[in-house]
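As you look at this complex, bear in mind that one protein chain is not there, while each of the others sits in place.
Every chain is named by a letter (A, B and C) in the order it is written, and numbering of its residues begins at 1.
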Amino acid sequence: MEILKFSFVFDKLSLSMAMLALFMAISISIFSLDYVEKKQAKERRFFVLSPWMFCVFSCMALFSGDWFFFGVFLEMSSIMLFFMILPLNFRTALYYLLTQLSGSLLVFVGAAIMIAERGSAAMGPVPPHLLWLFLSGLGIKTALLGLHFWLPKVHSEAPTPTSALLSGFSVKLGIYGLIRLASLPATDVLMVLGPSMALYGIIQAISQHDAKRLLAYHTISQLGYIVTAIGTGTALGIVAGVYHTVAHALFKGLLFLCIGSIEKAYGTRDLSLWGHGTARAFPVTFAFFLVGALAISGFPGMSGFASKAMIKASLKENSFYTVVWILQAANVGTVLSFCKLSYYGFFFKGDVVRKAPHYNPLLSYKKRIFQNTGMALLAFMTIFLGICPQLLPNFMGMNFGNFFETEALLSAIIPIFTGGILFIVFKKTLTPGKHKIYDLDFLLIKLYGILTLCPTIVAKIHTGKLRQYTIHVIIAALVIFFFLART
Amino acid sequence: MISLLTVLIPLTWAFLIPLIHIFRKTWLKRAILLFGIAVFFVTISAAISGWKQSALSFLGGWPAELGIVLIVDKLSAAFLFLSAIGGGAAFLASYGRLKEGPWRYYVIFFLLQASMNGVLITGDIFNLYVFYEVFSLAAYLLVAFTISWQAIEAGLKYLVLGTIGAFFILLGIAYIFMATGSLNMAVLSLVLPHIPNEALTVIAASLLIGLFIKIGAFPVHFWLPDAHSSAQTAVSALLSGVVVKVSIYTLLRLSLLLFLETKPAVFTVITVVGTLSVLGGHLMALRQEDIKRLLAYSTVAQIGYVLIGVGTGMAAGISAAFFHAINHMFMKVGLFIAAGHIAEDMKTRNIYDLRGLYHHRRWFVIVFSLLTAAIVGIHPLGGFMSKWYLMLAATKAGNVIPALALAFGTVISAFYYMRVLSFFYSSGDPPPRQTYPYWNLAIAGACALCCVFLGIVPLVPSLWKLVSDIGLNAVDTAEYISTMLSK
Amino acid sequence: MSKSCFLRIVTFLLCLALGWQFWKGILALEPTQIIIGPAAHYIESAAEETGATNIVAAILFDYRALDTLGEASVIYTSVCGIAMLFAKSKFKISSTGLSFIVKRGVSFIIPFLLLYAAGIVLMGHISPGGGFQGGAVFATATILFCIVYGSGFEAVMIKPKTKELIESSGALMFVLIGFVGLWTGAGFLANIAAGYPKGEVGRFLSGGSIPLLNIAVGMKVSAGLSTIFYSMIKLLEFEVTKHPGVKNK
Partner (left out) sequence: MTIITLSHGTAIILFCIGLYTIISKRNLFKTVIGLSLMESSVLLLIVAAGFVQGGRPPILPIEGIAVNPLPHAFTLTAIVIGASDLALALAFVIKLHQRYKTVDLDKIRGLRG
């Protein structure tokens, strides 16, 4: 039996992802200094230190040279995040842990079969008949369409730093796995899944009234972009995917931190209870939010613009024109829903005086130096990447010159305007209300009832009656007899 | 020579204790402790000597065909090691609880140890049955030791089902004798291929169903949760940790020697039963509110893991099965001792009544959590490593569904163990009673440390070679036969 | 047809199906009229190798003596366990025995019974019988005491501790006899090879260690079976003498 040996992989891909992990850990750790009150020293220390632990584990995952160790460290980073959700909400934490465990265990099964067949499970494309294992395993991590059921619930109910890490880096580990996986049969599947994820996420996001849940659906939609880029399978597409990964990590982390700090002030995530001049009460936070919102909409000069331009270019290179249109439509939806978020979240003054239950004006931004520093770091990087878009492609060894061309600029700005106009038209329809929005996790709750039937059925045979146990013995013996007699 | 002493010394102690009780009552306390330590060291030294070179002892000086031979090869030595450690831990736990108290308990305990060692080293199939019966009777009695109604009921059910199993085994041996006329396992391994297929079917099926009952595999496991949960703390630990493993050794030895070439379908049956055990055990554990019963059902599932390893019929699978067996021994001994102590201390076994235990029994809960993490399969710990190797072996043998069941079972086990832990860590105050915790805490803590240590075994080549040698040695039946028939 | 009747028939058919499987196995094995395996060797040379004319005894106490030790341990376990289960029950004298005539009659029989038992034990190596059988007859004698003289008599005559002593020392003796073989280097429970005198085949003093082992097993079994009986009797007495009005702890 072979011994476990850790093999390293050092290439530009892992390095750039690792740098991203480090950066996320720095900024979120700084943010967390203010997230927990100073009185709760233990919890505060935990929230400051655990992003670093997470960063260590994810870097190990990024540098590991085979699927087994990748799975190991993937799981360890999930467990770290599980501990970060735990103080707030045990049920969500458990839900997260179980989904992530099943994901990484599928990867393990795949790796085991691969080792059995080939002798090693080096990071890289896998045989086509194992693809379903790897795709579903990594898909749970990446929240591919159909396997995304855990993401909105967990992202919205986790503590703010954890949400930022989850959306910022945890799902990106799955993306990293998908990038390593990218070869022909896999890319076809991804090409189908990517655009549909982008659209599905947007459709769900527009109708949300829970601010964090809205952002969570945006994560799904942006992951759709990345998956699409990987789905092209070309070098340009992969660099574009990595670029958008980095960009998305930065701006989505930023957005989660902003929304989280406002949530903390209001004590609720319900958009319908926000508004009333939030922008005036929290000007710095609002500014950061604006940076994030512009970046996610792909406004020129922000990181989102550059990465989306690259994705579109890579799609056009392989003449996936339909997909480009789908992505543009998704972009319109993104703008629309961010208009909704910023309007109802920061400005809206309704007729009815609505007051959040735990509105705490003491939590103003002035005392929150670390919090703002953490967000500022992310915002700075977002803008920096937007201004110098060449940096990352050059680092990855790719020359991509035409960021600020007219066509690219136009294709970025037109969806923004369209979205803005659409929002003005449909403002009333988009008012956040208490309506129920159905997604897979509601189905899952229904399914849970059916799943609990299983143990009940098994428990039925444990009647405590010795006579029935004996009957089981006889039946088992007969089955074994018949089976052995046939061979 | 020393292999013989592993049986004789505990047996002699068992015969001596009544005499000491009659003549020198005051010596009893020290004598029992001394005896326990002596048994531990003799068993360990027999394991070491058998590991270096297969140790034979011909009883009465007769050659293998005529008399009975005791043989310690690497497989036996490994299981002897396991029985020595587990038995030692259980002995210490019961000594700490009962002191010299009921001396008959120790008589039965030593008889159990003697017969377990006898089962592990005997080379004769009828002698195996005899030792097996001593060992089963001692186990029934240890279960019923507390004479509470649960204990007696569990003991009776164990006895009736176990006796049915024993008769199936005896029937199989009778058929073997009718077909071949000899009983030495090495000789049987040579002559069994020449007997008619129908007879072989009956032999295989009878032995299998009998052993499955004794092991407690899923469709016929009904006595196991009753017995393991109703027994006294140390006895539960012994039953779950060692007794079940000895039965697994028997299955392993018989199936490899008798059916590896003549009836490979036996291994399919073992795999199927293992898979069923994994699923059934975990599903039943999900429903339990009694902490000891939960652990007992978890044992059913872990037995399933080991059976999946045995069912591969390959060196890698058997090594992994042993590795998991020894891991499970440490984990379950620790868990049962910790849980049993808690249950006795708090006068309740219901997990709902154990809320907030963390605030009163901090170290117990920490040790319990560590062991839980090991049994679920969290990374650096032993449980994960053994599960990974089991998965590897199962996929290598082409059993993908058992590997998936293994993964699925891990997720379920994470669920129910986390549920238990959540009760322990939640706030609430059980009555802070405190009864001599240190003894049990030390044993459970040592088990937890061993789990941590076993986690690094696959990373160290020299240690891992020890484990992988077991499988290679077990599969090499030709060497066993030639060693046995050398005289 | 009622449901329970239907279930009965189904379970009976299941049992029959199992039996049919066993029967197929029997059919496949054509009965061999010649003795194969080690048994042929036993018949041929048991007498000169062990000095015992009873080949079954030779097998039980020499060739496969470890089985016998194991079997002795089984009884030992069971006796110890039953004594443990009933340890807390109090012994109460209830019956005063049967009539005078029966008591006299039994006192005539008892010596012969004991002699018979001793014969079975001691002649185990040359005739049918042996330690187990003789021990069982011994135990029968003690049970007869209980029936005829009342349960108190036996307890006065032979204390439970004495029985324990006999049982443990019998078992220990078995092991010690085996250790002689280990000491001389011939292997545990070796007989002739360990230097036990073989004697003249067919005589009372023959068979090396086999008669000694028979005695050891006889001690064990007689005391053990007697203990089982009295442990259970204790409990039944307890149940019988309990008056409905009196509370007992």
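In this section, a residue touches a chain if its C-beta (ideal position, glycine included) is under 8 Å from a C-beta of that chain, and two chains touch if they have at least 3 such contacts.
Everything numeric in this text was worked out from a predicted model, so none of it was measured.
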Relative to the complete complex, which of the depicted chains are touched by the chain excluded from display? A, B, C
Of B:36, B:155 or B:241, the residue touching the omitted chain is B:155
Which one, A:349, A:467 or A:486, makes contact with the chain that was left out? A:467
The one residue from B:9, B:130, B:338 or B:451 touching the chain left out of view is B:130
Contact with the hidden chain (one of C:77, C:142, C:169 or C:209): C:77
Applying the definition given at the start, please give the residues of chain B touching the unseen chain. 126, 130, 133, 137, 140-141, 144, 147, 149-150, 152-157, 159-160, 163-164, 166-167, 170-171, 174, 177-178, 181, 225-226, 229-230, 287-288
If the hidden chain were put back, which residues of chain C would touch it? 8, 11-12, 15-16, 18-19, 22-23, 26, 31, 33-35, 37-39, 42-43, 46-47, 53-56, 59-60, 64, 67-68, 70-71, 74-75, 77-78, 81-82, 85-86, 126-128, 130, 132, 201-202, 228, 231-232, 235-236, 239
State which residues belonging to chain A touch the missing partner chain. 459, 462-467, 470-471, 474
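Here, only the chains that are shown with their structure count from here on.
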Once you draw an edge for every pair of touching chains, what topology comes out, line, ring, star, complete or other? complete
Please find which chain has its CA centre nearest to the centre of all protein CA atoms in view. B
Computed distance of Cα centres, chain C from chain B, in Å: 30
Averaging over Cα atoms per chain, report the distance between chain A and chain B in Å. 44
Could you list which residues of chain B touch at least two other chains? 198, 201-202, 205
Where in chain C do residues touch two or more of the other chains? 21, 24
State the interface residues of chain C toward chain B in the complex, per the touch definition above. 21-22, 24-25, 27-29, 32, 35-39, 41-42, 62-67, 69-71, 73-74, 76-78, 80-81, 83-85, 87-88, 161, 164-165, 167-169, 171-172, 175, 178-179, 181-182, 186-191, 193-194
Show me the residue ranges of chain B that touch chain C in the complex, using the header's touch definition. 1, 4, 8, 11-12, 14-16, 18-19, 21-22, 57-62, 65-68, 102, 104-105, 107-108, 111, 114-115, 118, 122, 124, 126-127, 130-131, 133-134, 137-138, 140-141, 144-145, 147, 171, 175, 178-183, 195-199, 201-203, 205
Of chain A, residues touching chain C in the complex: 471, 474-475, 477-478, 481, 485
